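The complex appears here minus one protein chain, its other protein chains still in place.
Labels run A, B and C following the written order; every chain starts at residue 1.
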Amino acid sequence: MSAPKVGIFGLTGCAGDQLQILNCEDELLRIAERVEIVDWVMARSQNDSNTPLDVAFVEGVVATERDLAYLKSIRARSRTLVALGTCAVWGGLPAMRNELPREVLRREVYAGGAEFLDTREARPATDFVPFEFRLPGCPIERHEFLRLLNAILCGGKPEFLNVPVCWECKTRENLCRVVHYKEVCCGAMTRAGCGARCPSHGVPCAGCRGPVEEPNYDANITMFQDRGISWVEIARKMEAFSAPVWMKLGLEREHARERARGGRS
Amino acid sequence: MSLTQARHPLRHASPRGLPTGENPYLPVPARVLLQSDLVPGVRLYDLRFVDPGLAERFSWVPGQFVMLSMLGVGEAPFSLPSSPTRRGVFQLAIREAGSLTGHLFRHVKEGDVVGIRGPLGNGFPVEKFYGNDLLLVAGGLGMVPLRGLLQFAIDHRERFGRITLLYGARSPEQVLFRGELTGVERRGDAEIHLAVERGTTEPWGGRVGLVTDLLDAASIQVGRTYAVACGPPIFYKHVLDRLVRMGFSKNQVFLSLERRMECGVGKCGHCSVGYTMTCLHGPVVSLWDALNLPELIYT
Amino acid sequence: MSKRTLSIPHLGRVEGHGGIYVRIEDDEVREVNLEVYEGSRYYEALLRGKHVDDVQGIITRVCAICSASHTVAALMALEDALGITVSTRTHTLRGLLLLGSTIESHALHIFALALPDFFHVPSVLELAASHPREVTFGLKLKQLGNRIQEGSVDVPSTRSTRASEGSAASRTSASCAPSGRNWRRRSNPWPARSS
Partner (left out) sequence: MQTLRLEVQRLPVFLSALRDEGDLFAPVERLAPKDGRSGVYSLERIFDVAQAHPEALRTILPFKKLLLPPRTVLTRARDGAWEDGDELPIRPMIFYGAHACDVHSLKILDLLFLSDFADPYYQRRREQLTVIGYGCIPDDKCFCQSLGTANVDDGFDLFFTPLEGRFMVTVASARGDDLVRRYPVGFEPSTRDDTREYLDRLKRRTEAFTLALDAHDLPYVLELKKDDPVWEELGRKCLCCGSCSMVCPTCTCFNMWDEMPEENCSERLRCWDACLYRDYALVAGGHNFRARRADRVRNRYYHKQEAFVREFGMPSCVGCGRCIENCPTGIHVVEVFQHVRGDA
């Protein structure tokens, strides 16, 4: 039996999730023995862009028409498709200001003279084609990637717990950013797996791994407001990494309510 | 109830560990001897422990279950559909439902080794049934644990009065152990009544309808009968109510609960329904106990 | 007159997406087109309206390979704007972060991105087959850079290392999450921040 054929692809993004694969320094060479990486632009100069793939990893957002076409072509040739990173799964930072038209953003950054840019609203790759696995994280965690890869190669399906960051944060016995410091911490709404890295370093969770299933959104907002934190502050913290999904979950509703009250315009 | 007198003062004292080992979390290798499709999507596995001593020693009560492990995939509980009277080899009837069973179906071949620990749970109170008639009511995959009880009762035929099995399946193609059940009926070991919700292209001599219709057809002497029901939530909803209206005492009706299980030995808490750990105090409970659980058994 | 065109539709072994077209006439380069098809993320615009506290967390994601440089640059810019002077310790720690980043990204560049060209192989993975010792060294070097940036280099004879050597509880690790040998080895399971 020949080694499974693997492709690793990046759409628009920082390449951080692909870099995390290269950061598996101890395991990289063994991985390369077990699979045949046939298409990986970031690490290879000769790439086969036609062979059907057993497993394909895609990171980044769809932010250009080219991205979209590329993504569809990857889907078409792959048996198992894995979304790597928060950009691919939830939209990530590039999707943070989707309420502004691309035109406005472009003018703000490039002024005139960049009309040639191929640009469309930044959206997660998972919005366009079906994925077999989703591995969030900004960037992904190496141990989760290795677990996923080992499981895929042995035909299994790894279990990634659908629990909030508080789960890990408490076991590390951090001082709670909400209870002790009265800060906006997205930990209770965000999917665990990072080992509560930020709170363990004294920084509240920014929600970079995307929301846990069915977060109690309203209770979180109330919790912050009860501690005298303004809506502006809550919103700026929450709408960073998973903006599109937070919008869907009700941030937008809160925006409207606030506008009606004459708060943030 | 007195609070000082708890129902399980110190739980039932049991020897350390399980028949499969002193460490109750440690699976023991068992070989897949045979696998066959019972119906589309449901497979019957014949297993035998690699350790010959354990293979002969391993015994259980119908209604008990085991945990099946696969390397790197995980573990899940499956009830034992065979009878301990047929030692050496035990069987599992498994439907493809999640990732573990998917892996089992696709990657495990005859001769492969899987991990088993058990038997777990209380099983059916068979000794209580001795000298009485037995009414088994199965819905869909609920036939799996009841098949073990049926085999057991037939192997100890003299200890039971009349044995009646009422079994409802979705369609003729979904009837588990059909040939075997026909044989049981032909030998006169038990009365078997089958019903399917809808007939299909396959010729079907039995009834088309619900399992509750079979209760009307079967002649049952409620006073001297224990009823054992097993099926999906919707099945319980109708059947249990019907049995009570037929005059069964709630202590005469037993059923098997389904819950998420991780440890299987009453530690992890996942299967708790009130004070009942389904894996330890169940999965078999009387209807009275089931109705007195703090949460609904069928939703 | 000889005419040639070099066309590399997708540049490999670089971070980002682009292609290059070169037209050569009579051994003279007449035209060079570098096309970058990387999508725009408009980070500058994303920052507008954000609190200063959030800037670093956003800016560090501009590029994965030089995230430390982006972090330090953003912080210095903010400090300039706000008139903040940092302590020597902060300054030194940032220097350490940047050095870690330099070690990591240079090792990545040399061994994984550039060197395969000189050996006429498509990637570091093929290079590893012919020169396993050298590639393994390169990856170790890269790992060292990463560990400096992550703050997970073991410093001997501190309380934390003593704490992690023995007890039953610490050996099974403090957090639920860390898994994979890789993760465990690199992180100190009992952060020595108490007392």
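Here is the rule we use: contacts are C-beta pairs under 8 Å (C-beta built on N, C-alpha and C of every residue); 3 or more make two chains touch, one makes a residue touch a chain.
Keep in mind it's a predicted model, so treat the numbers as computed, not measured.
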- Item | Hidden-chain contact residue, picked from the options B:Leu54, B:Ala218 or B:Cys268 | B:Cys268
- Note on the structure: Among listed residues B:Ala97, B:Val208 or B:Leu291, the absent chain is touched only by B:Ala97
- Message: Please identify which residue in A:Ala3, A:Leu68 or A:Met223 touches the non-displayed chain.
- Response: A:Met223
- Item | Residue in contact with the excluded chain [from A:Val104, A:Leu117, A:Cys154 or A:Val232] | A:Cys154
- Message: Given that one chain is not shown, which residue among B:Gly41, B:Gly72, B:Pro125 or B:Gly209 touches it?
- Response: B:Gly72
- Query: So that we can see where the missing chain sits, which residues of chain A does it touch?
  - Reply: 27, 30, 34, 143, 146-147, 150-151, 153-154, 156, 158-159, 161-164, 166-167, 170-171, 173, 175-176, 178-180, 187-189, 202, 212-216, 218-220, 222-223, 226
- Query: Which chain B residues touch the hidden chain?
  - Reply: 1, 3-14, 16-18, 22-29, 69, 71-76, 97-98, 100-101, 113, 115, 233, 258-260, 262-263, 265-270, 272-275, 280, 294-295, 299
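Convention: only the chains that are shown with their structure count from here on.
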- Note on the structure: Taking each chain's centre as the mean of its CA atoms, the one lying farthest from the centre of chain C is chain B
- Innermost chain, where centres are averages of C-alpha coordinates: A
- Message: For chain A versus chain C, what separation do you get between their C-alpha means, in angstrom?
- Response: 18
- Note on the structure: Distance in whole angstrom between the CA centres of chain A and chain B is 43
- Separation of the C-alpha centres, chain B versus chain C, in whole Å, is 56
- Would you pick out the residues of chain B that each touch at least 2 other chains? none
- Residues of chain C that touch two or more other chains: which are they? none
- Along chain C, where are the residues that touch chain A in the complex? 10-17, 37-46, 48-51, 54, 57-58, 61-65, 67, 108, 112-113, 116-117, 122-125, 128, 132, 135-136, 139-140, 142-143, 146, 174-180, 182-183, 187, 191
- In the complex, chain B residues that touch chain A: 70-74, 99, 102-103, 106-107
- chain B-touching residues of chain A, taken from the complex the two chains share: 150-151, 154-157, 159
